[in-house]
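Structure in structure tokens, see below.
A single protein chain has been removed from this complex, and every other one stays in its place.
Chain nomenclature is as follows: A and B, assigned in order of appearance, with residue numbering initiated at 1 for each chain independently.
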Amino acid sequence: MQTAAQIPHDVNYLEYKGKYKGIFSWIFSTDHKRIALLYLYSMMTMFVVGVSLGLAMKLELIAPGKTIMDPQTYNALFTVHGVIMIFMIVIPGLPAVFGNFMLPIMIGAKDVAFPKVNLLSWYFYVLGAVLVISSVLFGNGIPDTGWTFYAPYSFKTGTNLLPAIFGAFVLGFSSILTGLNFIVTIHRMRAPGMTWFKMPLFPWSLYGTAWIQLLATPVVGITLVLVALERIFSIGVFDPALGGDPVLYQHLFWIYSHPAVYVMILPAMGAISEIIPTFSQKHIFGYKAIIASTLAIAFVGYFVWGHHMFTSGMSGTAQYTFSILTFIVAIPSAIKVFNWISTMHKGSINPDIPFLWAVTFIFVFMIGGFSGLVLGALATNVYVHDTAFVVAHFHFIVFGGVGFAFFGAMHYWFPKMFGRMYDKVWAKVGWAFFTVGFLTLYSPMFYLGMIGMPRRYYDYLPEFHAANILSTLGSWVMTFGLLIIIINLFRSAKNGAIAPINPWNGKTLEWTVPSPPPVENFDEIPVYGEKDGPYEY
Amino acid sequence: MENEKHHIVPYRVYFYILLALITLTFGSIGITHINVGEYSVLGALIFSTIKSFLVLTWFMHLKFDQPFLRIMVGFVALVFLAVIFITFLDYYYR
Partner (left out) sequence: MEHVTQHSDPHYDQEASKLGMWLFIFTELLLFGGLFIVYSIYRFLNPEAFQLAAQALNPVIGAINTIILLVSSMTIAMSTSALQKKNKGLTVFLLEITIMLALIFLINKYFEWGIKFDHGIWPGSEHMINDMSKGEILFFGLYFVMTGLHALHIIIGMIIIIVALNKVQKGTVHADRPSLLENAGLYWHLVDLIWIFLFPLFYLIH
């Protein structure tokens, strides 16, 4: 073990030569910044696969009847698309990439509490991804249950489901370890003087998220184990023929998978809460209200799972309880939006790329949120349940919310992470295409759902044709924008102009260290004084 | 931080706790043999809760740890009970 004196503080983490060479200096590295980039690259790879599957589905839906694939292929496609996008992209998304990279720096620590566990969780991520992919490549048939693995079909289908289930289990474990690490890091490693209420909002959102990861993920873990055992041994717990209740599967599944939505959106909101004050050059409005709303969303979000099951034959009491709780969870989300808007009010706004992403986030998040209220109300839910309306709603939240925040965070912290600035003109072009494409792709689905087009069908009635063409066109525009964004970022990471330490005049700690940060972030651990704070402009 | 650890629990304390736990085990066996209908589950669960409280407090050292650990344990227990309660809102009224 080397002592502190031997670790050079003037070498940045990208150029540091450790014990290992080449690729091994990455995959054996326990540096939180390198692990963050490992996550970024592996997620990018899976994202490309997921987007391609989505494009293929939209292409199939450009015309009624069979266009490019048969129904079974379509079923497989939306299953794999869902599993990849949910378990490998949006759930780990912001915590694993920006949380890993920024959390220790933002709270003035040299690394997370358990660096080796951190690396282990990336290995679990890769193992989970490999397992899911193996379920596609081997066995008799690609899983066709949808990403929800609903019983009893999930143990009746002849397709190769076990590796996919096991993969989701392993990915959950990766998520648990990340959450565990973050909680301990935040509790134990904040810089001297940084009290809980001087901590920036992104770490706060990670803290709330980590608790959900910790308490909800094991429930889906055991549920997936039960489905696997049901498949192998017929233990009967979800099989109506043996006395089990398939609705109980839905309860257990959504006890995790609804809070998982907040695992996705809370860090996204955290990133937005960093971007808005920086680009308004103003103290965040209602700092404590945002923290309280973060914790409230995390807590109440744990008890709303039943709104996915309004048509499953639940008791009336359960239905209206879940409906009320769902409306309650909308309140803290709205509080956040009001706070962001108030922060901008009379601020000195710099409409640079990250800010554009942040305001479009607020826009699409509000559309997604309001359509969520339509689904949370019992009467309207029954009308649009399992239609394209639901698909539009959760893509506005999950892809709109998390995606826009992810790219916002990417463009915000990119100069810090890579030490170079991207081409701003291309970044704006990419953002414009992406936003227009996104809205064209998903908005028609609201309409389609209202007029009765069910989800998860490869075919539809002729009267749905026009809106579907529009939606498919949108998917092409959006993908074009995505390509511009990704190519621009990749090129800039190599050849962009050298970025200064603090390009946006941010006040949080990551803007006090060099870009890219040195191996252990800080020469000397910063100390927060009485008057210091994360947003003191 | 250095003075918050190293509370050494004497061996006999652990032994007394064990005696209490074994007594409670026989207590729970006893109560389920008395025919009190559906309340026997409740009785057994109360005994189990007392037992787990002893294990958490003494064997798992919560008594000597920082208070926030106790708060966390209580919070987790509360979340779990709330989940069971809400799930039963479905099954009880179905």
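Criterion: a contact is a pair of C-beta atoms (placed from the backbone, for glycine too) under 8 Å apart; a residue touches a chain by one contact, two chains touch by 3 or more.
Please read all numbers here as calculations on a predicted model, not as lab measurements.
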| item | value |
| --- | --- |
| Chain not shown: contacting residue from A:114, A:150, A:426 or A:537 | A:114 |
| Absent-chain contact - pick from A:54, A:208 or A:244 | A:244 |
| Among A:36, A:84, A:176 or A:275, the residue in touch with the chain that has been omitted | A:176 |
| Residue numbers in chain B that touch the chain omitted from display | 1, 4-6, 8-11, 14-15, 17-18, 21-22, 25-26, 28-29, 32-33, 35, 38, 40-41, 44-45, 47-48, 51-52, 55-56, 58-61, 65-66, 69, 72-73, 76, 80, 83-84, 87-88, 91-92 |
| Positions on chain A where the hidden chain makes contact | 1-5, 7, 16, 18-20, 25, 28-32, 110-111, 113-117, 176, 179-181, 183-184, 187-189, 214-219, 221-223, 225-226, 229, 233-237, 242-245, 248, 251-252, 255, 519-520, 525 |
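The definition used in the following text is that only the chains that are shown with their structure count from here on.
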| item | value |
| --- | --- |
| Centroid spacing, where centroids are CA-atom means, of chain A and chain B in whole angstrom | 37 |
| Of all residues in chain B, those that touch chain A in their complex | 76, 79, 82-83, 86-87, 89-94 |
| Of all residues in chain A, those that touch chain B in their complex | 215, 247, 251, 255, 302-303, 306, 313-318, 321-322 |
